[in-house]
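A selection of the complex's chains, in situ.
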Amino acid sequence: MSLIAPVVDRIVETAILEDMGWGDITTELLVPDSLQAHGSFLMKADGVLAGLEVAGLVFLKVDPSLVFTPLKRDGDRVKKGDVVATVRGSAAGILKAERTALNFLQRLSGTATLTAKFVEIVAGLKTRVSETRKTTPGLRYLEKYAVRVGGGINHRHHLGDGILIKDNHLVALYRAGLSLRDIIDKAKKNAPHTLKVEVEVTSIPDAVTAAEAGADIILLDNMSPEEMRKAVEAVAGRVKLEASGGINLENARVIAETGVDIISVGALTHSARALDISLELEYE
Amino acid sequence: MSLIAPVVDRIVETAILEDMGWGDITTELLVPDSLQAHGSFLMKADGVLAGLEVAGLVFLKVDPSLVFTPLKRDGDRVKKGDVVATVRGSAAGILKAERTALNFLQRLSGTATLTAKFVEIVAGLKTRVSETRKTTPGLRYLEKYAVRVGGGINHRHHLGDGILIKDNHLVALYRAGLSLRDIIDKAKKNAPHTLKVEVEVTSIPDAVTAAEAGADIILLDNMSPEEMRKAVEAVAGRVKLEASGGINLENARVIAETGVDIISVGALTHSARALDISLELEYE
């Protein structure tokens, strides 16, 4: 579950520049350079951690002399009151980096925690949890990392690494006189051999057609659990089934119990609440 | 409430590259270049719009021949069922840009809508609503814009454009033997003349000291409404009072009624839910 250094470097640098602006004037005016401090990252809520490495990188980039020590690892379940990392060194350095480090840690832990809740709800079933492309502009790489950390699997990263024929494509192609079968045939025939073909369907017959035409994945969009179950009966085993649309913590179990292989949940990234974590400072 | 072109350009380009990857393979394989479409941005929920201009920019950058027409303006209150903008032109172009445009529009409208709820709750009082520095890394500029659009006012943008002496600074300085009065004196004496000095206090006597020392703003951190009211009585008029910490839609009115000038709410940016908006396509 590692992160790629140059990708994360750029995101972190952008964030530091954004929060630092022309310099931390308060700290520079008041806090002596020689003052040493020791900070503890304290959980104010239960959840799953994500972003410790990113938080550490923030401190390193702001002040390379700071020592950041993770006490937990990304993916660990933690409780309110746990200390999950410490940072030690120049008080001025810690004060400058604090907010940016927390912004990453809280937000990514929020997504990991929400993902873990969905994973827990479907525990014991074969269904896996995935995010969508409804991510925060500029943070997709890290948000997808947080989904993996929370126990989910990633959907395609962008428009270029998977073929997903959605309703808006289908409507256009139907108008051009193609049948669902034609469309999938065309996609399969022309697609790069390394990419899967996924197609969105809204009825059982269409699901059957898609499976017969060789689609690799079928997206069941906004179907009722009853219909999903029928779709599973009709095509499971021949093709992966993904449920999407309006899935929440209340209905996830019921949907997973229909036998679909994946549930994809936009809220993991577009509406996760930040996990509350604070940095408690002591001076030396 | 305008946006600065080069700043937004960079954010939007990053988002497009992130979502496009190596190209929209689905659309390229299936959708004929000549197909024309007409899309309607349809509200799936009530709220306050923010990001129409940004969404339009996404379409323009992906395909300059597309025509994006806003029917509403940022800041407008809209209802479920409203069509707030249209886009017309190459179906392929629209399909490629759709998700990125919606990601901006939904997320920024989410923050604007939440801000507007707080503003509404304190309506009739003098209290204004502000965000904090708990923003999404990389999106602060747009999130602060969304707060303004929702009726809020912006707090300092970063560590460089305001002096805010927080608990972590105070603890350090007390240890060094300075009194609150000393600290504020030092800040006032050395600060650039264009910057205000804000100080966080946790007691009424400290609020009084801060006001007497000439602080421009006093931050009442996690005080009870009762204490806030006392602080207002003690110093209002001489200095701006800002309440912060754990403010939510339930307690905002009570807090505002204490007479504080500003409530600053981290959730506006760290935990706003995306506003549900869809793009409905028709082909021509």
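Just so it is clear, A and B label the chains in written order, and each chain counts residues from 1 on its own.
Throughout what follows, a residue touches a chain if its C-beta (ideal position, glycine included) is under 8 Å from a C-beta of that chain, and two chains touch if they have at least 3 such contacts.
Because the structure is a prediction, the values reported are computed rather than measured.
> Wait, 2 copies are placed, so what's the full copy count for the complex?
Whole-complex copy count, per this file: 6.
The criterion applied here is as follows: only the chains that are shown with their structure count from here on.
> On a C-alpha centroid basis, what's the spacing between subunit A and subunit B, in Å?
About 22 Å, centre to centre.
> Going by the contact rule set out above, which residues of subunit B touch subunit A in the complex?
By the definition above, subunit B touches subunit A via 11-12, 14-15, 18-27, 29-32, 35, 37, 91, 95-96, 98-100, 102-104, 106-107, 110, 133-141, 157-166, 168-169, 171-173, 175-176, 183, 186-187, 190-192, 195, 267, 270-271, 273-274, 279, 281-283.
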